[in-house]
Structure formats: C-alpha cells, structure tokens
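Note that this complex is displayed minus one protein chain, with the remaining chains in position.
Moving on, here comes chain A:
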Amino acid sequence: MEFAELIKTPRADNVALHRPFHPAVEGTLCLTGHHLIFSSRRQDNAEELWLLHSNIDSIEKRFVGSLGTIIIKCKDLRIIQLDIPGMEECLNIASSIEALSTLDSVTLMYPFFYRPMFEVLEDGWSSFLLEQEFELLSSVTNEWRLSCVNKEFSVCPSYPPVVIVPKCIDDEALRKVALFRHGSRFPVLSYYHKKNGMAMLRSSQPLTGTNGRRCKEDEKLINATLRSGRRGFVIDTRPLNVAQQARAKGGGFEQEVHYPQWRRIHKCIERFNILQESFIKLVEACNDQSHNMDRWLSKLEASNWLTHIKELLTAACLAAQCIDREGASVLVHGSEGTDSTLQVTSLAQIILDPRCRTIRGFEALVVREWLLAGHPFQQRCAQSAYSNSKQKWEAPVFLLFLECVWQIHRQFPCSFEFNEQFLILLFEHAYASQFGTFLGNNENERAKLKLPQKTMSLWSWVNRPEELSRFQNPLYEANSLVIWPSVAPQSLQLWEGVFLRWNRPSKFLEEAEEERINIIKYNKELQAKVNALRRQLAELETGEETREE
C-alpha cells in the first residue's frame, strides 16, 4: 500500500494552529505518510510542529462556512486545533489523518521507516539481556538456573526464550507446570532480594477449576523458593470472590490444602475497561475549563484514578514488606499475569532495589518486567484517553505503573537517578514512537516482526550521553536503603506532569527546575576548582619543602 493513496491533499496554506497557552500561529500544514507537519511562515519566529499520526487518538471536525476546524486529540493527552480554509481541503485532510492514524498493519508503522540521524553507540536491543541479569544473580547465589525450555516460544507464547527458575526444577517439570497455569505462564523468578535471599516469583493463575485440580510440580516449584520451616506469601491481585469465580472458567487460586506453606493475600487491583474508563474520566476532568472548585474535586474523585494508584502502591508495598520485613518469599499473580502482576512486581523492586532507581536499572526493569515478561503493549496502548472505541483490551496499565513510580519519586526526590521527564518520555513512547521498542505484545511477536533488525531501539537513542543529560535528576544521591512510601490519601497527588501538562502554563515550574540544576551544577564546578587548586597548592608546597631541604 502506498501512503500517497491516502493523502488527497498533502498541503494546505493559511492554516491556523491553536494550542492552550500559546498565541494562535498561522502557517502551512503538510501531511506525510507518518507525520502531520505544521510550519509557521513567520520569519522572526519560525515554528515547526511534527506530530506522528500514530500519536493521534481521535479527531473531530467542524465547519463554519467554508472554514473547517479540525480538533486533534493526541495519545500524549495534548489537544490542538487547526483552522483550515476550504471545505474540501479540510475534509480531505481530516480523512487522511483518520486513515493514517489507524493503520492496521504493524509493519506500516513509523519505526519500520524511521532512519536515525544519530550515531548508534550501543544497540539498545541487546543492552538488557536476561543472561546478564542471571550472571549477576549467580555471583550471589547458586539456587537458580537459566532455562531455555521456552526456546522457539514452544512452551509459553508470551514468555521470552530464557527464564530464571529454581535450580532443582528441570525443564520437564516446567512443561508440566506450564499446563497448570493460565496461558502457560509458569512461576519464574522476578526478583531476588540479596539482603536476605528471599525471592519474588510471578506467574498466572493456576488452572484448578471447580474440582480443585492440583499439580505436584507446581507445588514443588514454588516450594523450592522457601527456606526450610519458613512460609511464603501468595499475593493474588484479585479479590477473593473474583478469584473464586475464575474457577468456573477453569482458573482459580492456590488452595491451602495443596500449598500449606503459603499464605494467600487477595488485593483488589482493577483491570482493563475499569482502568480505561477511569483514565477517560480523569482526563475529561482535567480538560474541564470551568472554574468551579467543587466540580473539580468531585470529578477527580469520581474518576477513581487516585484510588487505583493507592491500591496498586499498597499491594506493591505489601509485597516488598513480605520480602524485606517478614523475610518471606512471595509469588504474585492475577489472572493472566501480564498486567496487575507486573505492576506489583516491578513497583516492589523500585521500593526494594536501589539499582532500579538508576536510569539504566530502571530501563532494565522495564525490559525485564514489562517487555520480556509479555505485557501486551500493542493492545493496551493502542488507544489513549480520547478514543471512542470500546475495545476491551485497551488499558493504561503501564501508565499507572509509571505514575506510581512518580508518586514514590515525589516522596523520595533525592533517591532516583532519573527525573520526571524520563517517566513522561516512557509514557509517550509506549503510546507512539519512532522506535520499535514498544511494538508487539511479547517477545514472540517481536521476533516474528524482526524488530531488532528492522527498527531502532528506544534505548539506543536515550542512552546517548547528550540525551541522558536531559533525564538526570540533579538531586540524586545513591540511597542503598529500602524506601517505604506513604500510601495515605494526603500523600498522593495527581500527576500534573502528565495530566495537566497541556492545561497549565509550565514556565514557572520549569524555571524552578532550572534553578535546582544550576545550584547543583555551580556547587560541583566549585568543588572541582577547589580540588584542582588544592592539588596544585600541595604540589607547590612539597616543591617548596624539597627546595628548602
């Protein structure tokens, strides 16, 4: 298919661009296969806006006489308005944008066409391999092994080819366990707590069904993570009644009779359409321009968004507490083990593991616990808060995770190497990107699409020193402790950086950030100068001494 076929009017002049808190600009609008490009003609202040079609969530058109207006709502939550003279032009452009922003085939997406303008220093596709992770693990314990049972994705389609499992469990047993778990997602190692040797496993629900099926290998596998005489916790992200209902459909939960050494805790982490609706309501509330304070708070409340944040953080803290404070191993799962499970295991690692609070460590966490673990990014992030389609697999699962990280970041502003912008960047790229990192739903699909060969990795770009400097937190000082956030409502705030990003003037906040950076920078410069002088002085003084001798 040629993109040109979809573009009936590739260019329109005298278009006015309206954005909140910016004066309207007049300029030329161009459509290409992957971008909407607006450039102002004004000499003094030439401005260009490049918008990926894949970033467009929905468009609306209106006409007043022959002046057409297109309102474009983006997945990054920005809303822009274009006034296009000429009814035909406007209609053509609108229908082109609609077609180009809803392409079916992944291989038509921009990452397959994008040619980087930068030199690749490190191929991001191989920056974070599970093998490296295992090497680190092997240096502290020999209780685990790397299994290739899922080579060719033959055992579990949503798992990566290699996984880390208890050493005493062989591949044959793993195959049996896979049959006992939803989507074949058998328990694998998610995190090993070096401090006390406790492990966090994740999986999907066991397929006990109504007649209480059991699987000896499954029991053996998870028991292998327990110290003798100690017990572990199963954190089920579903409320008990939901877990019970799941039995009717062949699912279920670990029953005490068969797992006597495990205590089950049910949490209530919402999924799918409930999250999506909450997301839509929240964004609606944030875009509401009325100045009524009451309506704002009740809309914020009615969206339930912060409730989801609180529940999720609480569950993650609980998992971390079991491991660090109770000295117990933990197994986390919900139903499929691809959404709430990953939220909990990855957030628990943020709390427990200082490494996950560094930039590279956080990237590794996203790769390990989200991409390799088979979170279906393509499905979940197909549409954002402005979409009208009610597809049931869309949900802001990853965004919720990022926001929870932000909440912890806000409470421990000096303990993270990255800044808020880094989290926002990941949010943007998960929804629309020139990079192939977040395409596909799991490693299997990514391999079939040959993404590593055909597209550029986000990590190849973001880890270049000149890009990295934008995402560094000036206040960062490595903190080796476990960080326990407060989950009280008073301690949680709306993530303004994402939800109010386009609705508030950010100048004053940006200036504040600049000040912070400058204060630290000046301090470091002075330190370097003083050190250099001291050294020089010391050299001269010793010279003096030698001469005197």
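The definition used in the following text is that a residue touches a chain if its C-beta (ideal position, glycine included) is under 8 Å from a C-beta of that chain, and two chains touch if they have at least 3 such contacts; residues count from 1.
By definition in this document, contacts and distances are computed from a predicted model.
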| item | value |
| --- | --- |
| Protein that the absent chain corresponds to, by UniProt name, given "Presenilin", "Guanine nucleotide binding protein (G protein), beta 5b", "Aldehyde dehydrogenase" or "MTMR7 protein" | "MTMR7 protein" |
| Contact partner of the left-out chain, one of A:His22, A:Arg325 or A:Lys448 | A:Arg325 |
| Chain not shown: contacting residue from A:Arg62, A:Lys249, A:Arg470 or A:Arg534 | A:Arg534 |
| Hidden partner chain, touching residue among A:Thr307, A:Gln379, A:Gln421 or A:Gln472 | A:Thr307 |
| Residue among A:Ile71, A:Met87, A:Leu468 or A:Ile520 touching the omitted chain | A:Ile520 |
| Residue of A:Arg230, A:Lys249, A:Lys448 or A:Arg470 touching the missing chain in the full complex | A:Arg230 |
| For chain A, the residues touching the chain missing from this view | 229-231, 233, 239-241, 263, 265-268, 286, 290-298, 300-301, 304, 306-307, 309-311, 314-315, 317-318, 320-322, 324-328, 410-415, 475, 477, 479-494, 496, 500, 503-505, 508-509, 511-512, 515-516, 519-520, 522-523, 526-527, 529-531, 533-544, 546-547 |
